[in-house]
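Excluded from the complex is one protein chain; the other protein chains are retained at their positions.
Order of writing sets the chain letters: A and B. Residues in each chain are counted from 1.
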Amino acid sequence: MAPDLERYAALLDEARTIKGVSLGQDAWRRLKRNRVAMAALGFLAVLGTLAVLTPLLPLQPPRYVDTARQFAPPEFSQPGESGITLHSGPEARRASLEEGFGRLDPISRALLAVRVAVFRDWSIPSICGTDQLGRDVLSRLFWGARISLAVGLVATLVSLVIGVTYGAIAGYLGGRTDNLMMRIVDVLYSIPFIFVVIFLVTILSAETTRQTLHFELPAGLVKDFQEESVSGQLRAAFAEHRHALGADTALATETPGERWRVSQKEGRDYVVELDGGRLRVVTESTGRLLEASRIVVFFFVIGAIYWLTMARVVRGQVISLRNEQFIEAAQIIGASRRRIIFLHLVPNLLSVVIVYLTLTIPRVMLFEAFLSFLGLGVEAPDVSWGLLANEGIKAITPVRIFWWLVVFPGLALGLTLWALNFLGDGLRDALDPRMKNR
Amino acid sequence: MTAFVLKRLGWMAITLWVVFTVSFFLMWAVPGGPLDQERALDPQIEENMRQRYHLDDPLWQQYLRELSSALRGDLGVSFRLADFSVGEIIAQGFPISASLGIVALGFALVLGMTAGIVSAVRRGSAADVGLMAAATVGIALPNFVIAGILIILLVFLWPLFPAAGWGTPGHLVLPAFCLGAPYAAYIARLTRTGMLDVLSQDYIRTAYAKGLPGRTVILRHALKGAMLPVVSFLGPAIAGILTGSLVVEEIFAIPGLGVHFVQAALQNDYTLAMGLVLLYTTLLYTMNLLVDVSYAYLDPRVKLE
Partner (left out) sequence: MKAMLPYVLAGLSLAGMVWALAVGRLPPADFTFTNGDEIKTVDPALTTGQPEGRIVWSLFEGLVTWDPQTLEPRPGVAESWEISDGGLIYTFHLRPEARWSDGTPVTAEDFAWSFRRFLHPATASQYAYEMWYVAGAEKYTSGEVEVGDRVEVELLERPPGALPFAGGKILRGKLLAVEETGDDGKGKTYVVEIGRRRRRFRKGAGPGAGGVEPCRWVLYDFRRVGIRTPGRHTLEIRLKHPVPYFLHLMGFYPMSPVNRRCVETHGYPAWTKPENIVTNGPFHLKFRRIRDRVRLVKSPTYWDRENVHLDVVDALAVKSYTTMLNLYMTGQADWITAVPPEIVPDLIDRPQGDFRPIPFLGTYYYLLNANEPPLDDARVRRALGLALNKKQVVETVTRAGQQPARSYVPAGISRYVDYRPALCEPYDPEKAGRLLAEAGYPGGRGMPRLEILYNTSEAHKAIAELIQSQWKRNLGIDVSLANQEWAAYLVATRKQNYQVARAAWIGDYLDPNTFLDMWVTGGTHNHTGWSNPEYDRLIDAAQKEPDTRKRMAYFHQAERILMDEMPIIPIYSYVTQSMVRPYVRGFYQNIQDVHPLKYLRIDPEEKARVLAEEGLE
C-alpha cells in the first residue's frame, strides 16, 4: 500500500508543477520565432511611438512656408529652418509656433514646449528635401504619420466594433435571422462604396446657410461706455431677444472692451459689438452640418465600409464555435444570450479579429490615399501620407523629376503597410489553433 | 442548380432595387443640383429647365418616373455630357474597361498563382521569402505611386511603352500591370496558403507515393484544391479592379468607365451616376454568382443551397 501512495503523491506533485499553456502564451511564443513578423512588430512599435512623440522631435515646422527653398533636393549639411523666433517676446514666439505647427491640443503643445526648451531653434536638416512651398518633407512625413495612422486605427476600430457585433449576433442566432442579416451584407457588398463615400463626404462638408442677426437695443438704453454698465445693458437686451437667438444662449465677456461672445449650445458662436445703438453681429462661426474636420468624417465613413468583411468572417467563426461544448454548457447553466455572445464568444474570436485588424488597416490607409487622389482627402494645411504621395505623383514629369517627393512618402507608406501585412501573416500563423504546440 | 441560379437572380433584382433607391436619395441629398453652372441662370430659364427635367416634382414622383424608365432600359441622358445618353456612354466605355480589366486580372492570376505555387512548394526558402516580399509591395503602395514610378522607368528612361492613350497592344501593358499588381499580390498569398493546405493532405501524399512527377502532382491534383480561395477572392477582386481602374484610366488617359464613375458623382451628373451604379452592381452580382457556381465545379464537396 505505502509504495502506491508514494507513487500517487509523486504524480500529484509532478502534476502541480506543470503549468498549462494558454493559447495566448503559446501564440506569443510562436510569433517570437517568426523573425520577420517580430521585425515588423518592432518597426511598427517604433513608428507608433515616434508618431505620438512627434512634437518632441527636433523637426522643422511642417507648415512653415519658405518659397526661397522650394523644391530643394535632400541635403545633410545645413541645419533646418525652424522658424521659431526665440528672442522676441513670448507673444511672437507663440505666433511663430502657431504658424509653423498649427493649433495643437494641450499634450502636443506641452511636448512642443519641451522640444523648444531642449533643442532651442536647431532642427534636423532637410534630409528628405522640400516641396513646392519650401516645406520640409521629413517633418511633413512625421506629422502626416499621425493622421494616417490615426485614420487607419480608428476607422479599423469602428469597422471592428460594427462588424464583430453584427457578425456575432448573426452567427449566434442562426436560422432566418442569420440568413436575413447576411443577405443584407450581400446587398451592401454590391453597393459601390466609392459613391457612398463621396456623397457622405460631400454632404457632411456642406455648409449650412449662414444667418446674420441684427437686433436693436431700445433707444436710450446705452448711456455710457463703462464696461460694467454696458454689459448689464447687454444682458438686459439678450434677455429680451433670447427667443431670436434660440435656447441655451449664454453670454460671456470675451475681451475687455466692446466685444462679447455669445455661445449657443450647438457650437455656433456670435461675436457681437455695440455700434451706436445697435448690437451688431461681427462674426459667426462656420456652421457645418457636422462641426468637425474631414478627418473625423473619415473615421466613421471609412470604418463603415470595411465592417462587411469583418462581419462575414466573425459570423463564420461564431457558427463553428457555436457548437462547441463550452457554449452548450453555458446555455445549460442558463446564461442569457447576450452574456453568451459577449462574454464567451467574443473573446474567442479575438484571434480572427486581430488578424483581420492588421490586414484592414493597410486597406484603410490606401483608401485614404485614393481619396486624396480625388481631392477628397484631408484638407490643407493638415497633411497625410496619402496627400504627400499624391503631391509627389503630380511632380513626376518627363522634363524634371523631383524624386524625393515621391520616394520618401512612397517608402513611408510602403514600409508601414508592408510591416502591417507581415505582422498580420505572422499573427495568423501564430494564432492558428491547429499549430498548437508545434 | 437551376433553382439556385434563379433564386440568386431574384436576389439580384432586389439588390438592384435597393441600390437604385439608396443611390437616388443619396444623390438628391447632396447640395448642388445638376443645373448649377458658373453663370447663374436667369430665373425664368432656370424654371424652364427645372420643368424639362421634372426637377420640381415631389421627390417620390421623380423616383417613380426614374424607376419606370430604368425598368424599360431607358437610363436617360447624361447631364454633364449632354449630347449622349447614358446607354451610349456605357456602350462606348464598357468594352474598353472590360478588356483592360480582363487583361489586368489575367496578369494578376498568372503572376500571382505562379508566385504562390513556387512559394508554397519551396516553403521557407529564399525564393519563398523573396516572392512574398515582392507580393506585399503590390499591396503596400497606392496604385498611382506604382503608375508614376513605372512611367518614369518604362516610358522615359527606357522608352518601351507609350505614355498614354488606347489603341495598340503596347497601350495595354502598363495600365494592366498597375491595375493588376495589388491583386497579383493578394492572389499570390492566397495561392500559397491554399497550396500549403492542400499539400499537407493525404491524397497528395498518395500521388507522390505513386511516383508521379512533381509537376503533374502540383498542376493536376493540388492546383484545383488550391484554387478555391483564389476563386472566392475573384469576386471582390473584380469589384476592386473596376474601381481601381479610375486612377489608372486617368493617368493613362484610357477612355473607359472608371473615370465616368467618379466624375459623374463629383459633378452631380445624376443620370450617368445612377446608370453606372446599376451596371456595377449587376456586374458584381453576376461575378459572385459565377464564382459560386464554379466553386461547385471545382470542389465536389460543395453543394449549392
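One rule holds in what follows: a contact is a pair of C-beta atoms (placed from the backbone, for glycine too) under 8 Å apart; a residue touches a chain by one contact, two chains touch by 3 or more.
Treat the numbers as computed from the prediction; the structure is a model and nothing was measured.
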item: Contact with the hidden chain (one of B:117, B:185, B:228 or B:259); value: B:259
item: Residue among A:25, A:49, A:67 or A:336 touching the omitted chain; value: A:67
item: Option touching the unshown chain, where A:174, A:316 or A:398 are the choices; value: A:398
item: Hidden partner chain, residues of subunit B it touches; value: 30-32, 36-42, 44-46, 48-49, 52, 77, 80-85, 89, 92-93, 95-96, 98-100, 102-103, 105-106, 151, 155-156, 159, 162-169, 171-172, 220, 224, 250-253, 255-256, 259-260, 266-268, 294, 297-298
item: Residue ranges of subunit A at the interface with the undisplayed chain; value: 63-65, 67, 70-71, 95, 99, 132-134, 202, 205-207, 209-210, 212, 255, 259, 271, 280-286, 374-375, 379-381, 391, 394-400, 402
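The rule we apply is simple: only the chains that are shown with their structure count from here on.
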item: Whole-Å gap separating subunit A and subunit B, where each centre is the average of the chain's CA atoms; value: 29
item: Residues of subunit B that touch subunit A when the two form their complex; value: 11, 14-15, 18-19, 22-23, 26-27, 29-31, 129, 133, 136-137, 139-142, 144-145, 147-149, 151-152, 155-156, 163, 189, 239, 242-243, 246-247, 261-262, 265-266, 273, 277, 280-281, 284-285
item: Of all residues in subunit A, those that touch subunit B in their complex; value: 36, 183, 186-187, 189-192, 194-196, 198-199, 202-203, 206, 362, 366, 369-370, 373-374, 386, 389-390, 392-393, 396, 398, 401, 406, 410, 413-418, 421-422, 425
